[in-house]
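Removed: one protein chain of the complex. Kept in place: all other protein chains.
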Amino acid sequence: MQIEDFLLMRHEILLTLGILIILMADLFRPHGRESSFSGLAIGLMAVITLAGLLPVPQGSLFGGMYVSTPLFTLVKNVLTMGTLIVFLQAHSWMTGPLTLRRRSEFYILLMSTLLGMYFMISSGNFLMLYIGLELASIPVAAAAAYDKFRMDSAESGMKYILSSAVSSAILLYGISLIYGATGSLYFERVAAFYTGTPVQMLAFVLFFSGLAFKISLVPFHLWTADVYQGAPTGVTSYLSVVSKGASTFVLLVLLYTVFSKIALLWQPMLFVVAVVTMVVGNLFALRQQHMRRFIAFSSISQAGYILVGLAAGNQLGMSSVVYYILVYVCSNLGVFGVISAIEHATGKLRMDDYNGLYHTNPRLALLMTLSLFSLAGIPPVAGFFGKFFLFAAAAQQGMYVLVILATLNTIISLYYYLLVVKAMFINSNNTPVPFFRTCCVTRTGLVLCALGLVVLGFAAVVYQQMFDMSFGL
Amino acid sequence: MMETIQSFMTAMMNSVSEIFASADLTRPTWSKWIFMALAGVILLGSVLTVTSRRILRAATFLFFTLLATAGLYLLLEYEFLAAVQLTVYAGGILVVIVFSILLTSHISYRFDPPPVWRVLGGLVAAGSGLLLTICVLVLTVFPKGVAAPAPDMQQVGNALLGQDVHGYVLPFEVISILLLACMIGAIVVARKSREPEASQPDKTE
Amino acid sequence: MNVLSLFVLVPVLTIVAMVLVRNAAQVRVTAAVGSVLQFILSVGLVLFYLAERRAGNMDEMILVHDTVWYAPLNIHYTVGVDGVSVAMILLTAIVVMAGVFASWKLEPLTREFFVSLILLATGVFGFFISIDLFTMFLFYELAVIPMYLLIGIWGSGPKEYSAMKLTLMLMGGSALLLVGILAIYFSSGNGLGQSMNILELSKMHIPLEAQRWIFPLTFLGFGVLGALFPFHTWSPDGHASAPTAVSMLHAGVLMKLGGYGCFRVAIFLMPEGAHELAWIFLILTGVSVVYGAFGAIVQKDLKYINAYSSVSHCGLVLFALLMLNQTAMNGAILQMISHGLMTALFFALIGMIYGRTHTRNIYEMGGLMKVIPFLSVCYVIAGLASLGLPGLSGFVAEMTIFFGAFQHADTFHRVLTIAACCSIVITAVYILRVVGTLLYGSVRNPHFAEFKDASWFERSSTLILITAIAGIGLFPLWLSSMIGDSLAPVVSRLISLL
Partner (left out) sequence: MDVPVHFFLMLSAAMFFIGVFGFIIRRNMITLLMAVELMLNAVNINFVVFNRFLYPDYFEGFFFALFAIAIAAAETSVAIAIIINVYRKIRSIEADDVAEMKH
């Protein structure tokens, strides 16, 4: 291996080192002294984010097992930043007594998950894809069951591992048929032989279903609400943002490269799945009272919007999806930041508890409003731009019906997002969440989200960059 | 519509008869007999695994299924894989499963039979999936590869640490991290620890 | 730095200043300073515009400034104004200023109220100055969303319901609009390069098949905000629940966004589609006009009366636009301005009266002329303007509209026009009825006698509006010629295409 190769894989190598550092730090920490590892993990993630910004050539290693392009690097950076923000927001929880004596494990689990996502994104072979996918999901299950003094956390972990196991079995069956139909597992060769024979179609459908589990598309979404509700808030936000973003991006890349020849099959399929996902997610979100369940269904419907861009299959679609993932990271982490701050301070998690929040904690309420508006696609926050581009991509392909259905769905979603806004600003409450100050680390995380929400929309250069790196069918 | 179905049926019939012709069942050989025996064990074992109402029996049937699968690998001359299957699957996974069964269930415990609608739903879902898959498989003509000799351990070892095309050093490394992470995850979840005093507000509702 | 961008920048800076200052009194002063500044700016813009025209600058839009924003979709930040938008900007500045004064004593959460109010104004100004579809859409939504909080927090009655209904219906309209904008963009250009710029788009030809479905989409999208008949139901509820300044701004300015959008986007960009499908919407707007007027007759609540009257008047705007000739369109724009001013005045007065009587039921009041003469006189003036008394702005606008409408000689247009004319009579009926019961007669409630007449900020608010109404009524020519000049090229293109 040359030194450039190390540079090409810097995300993965640095993250592996980071995991080892934390492991070692835990092993050699003085006996009887507790340390939170929070600062260490945050610092490591910050270093990786910065290192990711270095300009580096593209290329492939290990005979095509590992591929890196500027777009991949960019998405990895987005995911790293998302993880960084999750760590920042989890800081106050991680320094609390509930996590005593097993703090380093939390970071190791999430970081190895992130490593799995890196490999998943950079894979050039179905084997690497699968290993990355598993590395990205098995530790999450353990992390979901991390809060083991609560019943629903354990249940959440169990639901996640079982559904993830079954989905990866289906995915594997798909991969095995792909291998049988094309004779290879390397993306390039598979793409060359993928012409759409019946067995290839079947293989694709199975493969897609497996990935759809991870992105929680309807009808593979049944685990989502329970898992989101039960897992610790930090893990839930990680699941709904980083994990989902990575899987979506992988699906995007595969659809546009490996399966590009059967676009005529997957475009109508995505059409249907997108519509069903949006509608079901929205309708269920309407009646949720528990904030984490609420966000679970909201994020299902968000995945539906992303599919609208995916279905387009053009350059605009690809860049819009990537852009939307970035925006989604900021918006959803903003929401989760507020939720976890309030949960940590008061233990309250129901929508009624948010009544009158603005009067006691105006800043949190404002950040929540901004994030929700971004999810709903209201200007001037970034979500507006993200949605516009997604829909523009579909419109470019002439899928106006899809766009109309999607925009009508945004109206439904606006309704329930406004319910939260209403709770915070309008409803009165005899026992409101008392005023509290978040610790400065958590606040940094919140400020980062707010900044992202405001800046991303207006700074067209971000989108321009993504557009330049993207490609169509 | 009728014509499409008809032509589909003819194509199916043709493919099926072709497959059976290539199997040439009139001239039984050892490998055919062994395959049939193994297939029988696998099918029976699988069905019993999911339908048995005693969990320990289900595990036993699963064990036989896994053994028969290892036999299948042997039949295909993949001795190494058969060995891995035996040690990791039958020896590792299954032992863990049996341990956990013994930890969590009483030996005489019997499941309640699943409700009828669920069985029907399962039958319909799995049955239609199976039917579809088999139709697609039957209709597919797979390219005839040249039967090359099975890999010897030297080749396997070289490929496992190879860095070029068809080299597997990267997945090998990544999977080691995966195993590490899973170990840590399993430990952090299963390790017994005392619940701290409720200085935190109660988070369950 | 482009001059027009100041119209967005000033309110944004005002908001920043309001967030930073210390107490409610300072917030009020900041808001007032900001809105007055904005007013001065817009007067300056009008003068500059007239001077440019007199100097012979015959560009379709002046002060055009173009910055590329999102290159992949050809989204530019493009601003520019013609006579129509200048007039609308002036209207907005006046109403915002009056609105700030009218809500001078508002509590609680004074700071938040003014921030949302100015945010709304930012959206409106941005909408009127932009000539890029994307930025236009952005500002449109920016103007709508603060309404939710404004009504929901500071409103009265079933405020949460009204606020939600209003927001969802308007956002539903904007959803159609989004599809329409994308469709316009992607069907423009004929492979030569697509555009979001309205000026460029008007020179391109959008295929007729596309126009056939994009026109109704965009017209409906904007029409929801302009209270087009089956989609007007948000308007009475919204107005009735909204606090004073919000009603003013909403009826006075926000509903004009709908009319302006219909003109600028739907009709201007898709003339053939408009010509073909105008009849459907003519019927709908005709219904709006008559239905609104009748609705106003049966109401007892002052705000509802005005809300229905707004439906009727805004219906008239769309009605006139769809006549697709110079005179009627000129009248439509004039009507927008006139209605904006007078309905703002109405709502301001209603707010002030309600603040004293704590009821809006007209039958519980009476004889107000004796106790609060200033406000009552203002109310009479507003009423007269509304029913189109010569010398006030309403007359000019409605006369022009009906002149224009009568230029169509076929039966269909005639019948509709006559039906719409009837609305004037109905308007007269309900205005006079309200004025009669409300202001004259004996004082029904004894403690009404203790009312104080308008305070200084209430006076300034109403006087600003009355001056503007009278100004337009007495000297309509500069305004109508300014609008007419800008309409002429539009209409001539409309006619040449057909």
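Miscellaneous remarks
Here the chain labels run A, B and C in written order, and each chain numbers its own residues starting at 1.
Convention: a residue touches a chain if its C-beta (ideal position, glycine included) is under 8 Å from a C-beta of that chain, and two chains touch if they have at least 3 such contacts.
Quick caveat, the model's predicted, so the values are computed rather than measured.
Within the full complex, the chain left out of the display contacts the shown chains A, B. Contact with the omitted chain, checked across A:Ser176, A:Thr197 or A:Thr346, is made by A:Ser176. Here the missing chain is touched by one residue of A:Leu71, A:Leu127 or A:Val420, and it is A:Leu127.
The chain not shown here touches subunit B at positions 19, 22-24, 29, 31-32, 35, 39, 42-43, 46-47, 49-51, 55, 58-59, 62, 65-66, 69, 72-73, 75-78, 81, 84-85, 88-89, 92-93, 96-97, 100-101, 103-105, 111, 114, 118-119, 121-123, 125-127, 129-130, 133-134, 137-138, 142-148, 150-151, 155-156, 159-160, 166, 168, 171, 175, 178-179, 182-183, 185-187, 189-190.
Interface residues of subunit A facing the missing partner chain: 126-127, 130-131, 134, 138-139, 141-142, 145, 148, 151-152, 154-155, 157-158, 161-162, 165-166, 168-170, 172-173, 175-177, 179-180, 183-185, 225-226, 229.
In this text, only the chains that are shown with their structure count from here on.
If each chain is reduced to the centroid of its CA atoms, subunit A and subunit B end up 30 Å from each other.
For this pair, subunit B with subunit C, the centres built from the Cα atoms lie 69 Å apart. Averaged Cα coordinates give subunit A a centre that lies 43 Å from the centre of subunit C. Shared interface positions of subunit B, defined as residues touching 2 or more other chains, are absent.
Touching subunit A in their complex are the following residues of subunit C: 69-73, 75, 134, 138-139, 141-142, 145, 148-149, 152-153, 159-160, 164, 167-168, 171-172, 175-176, 178-179, 182-183, 185-186. Listing the residues of subunit B that touch subunit A in their complex gives 132-133, 136-137, 139-140, 142-143, 162-171, 174-175, 177-178, 180-182, 184-189, 191, 193, 195-197, 199-205. Against subunit B, in their complex, subunit A makes its touches with residues 1, 16, 19, 61-66, 96-98, 100-102, 105, 108-109, 112-113, 115-116, 119, 127-128, 131-132, 134-135, 138-139, 141-143, 145-152, 154, 157, 180-181, 183, 186, 197-199, 201-202, 343, 346-347, 349-350.
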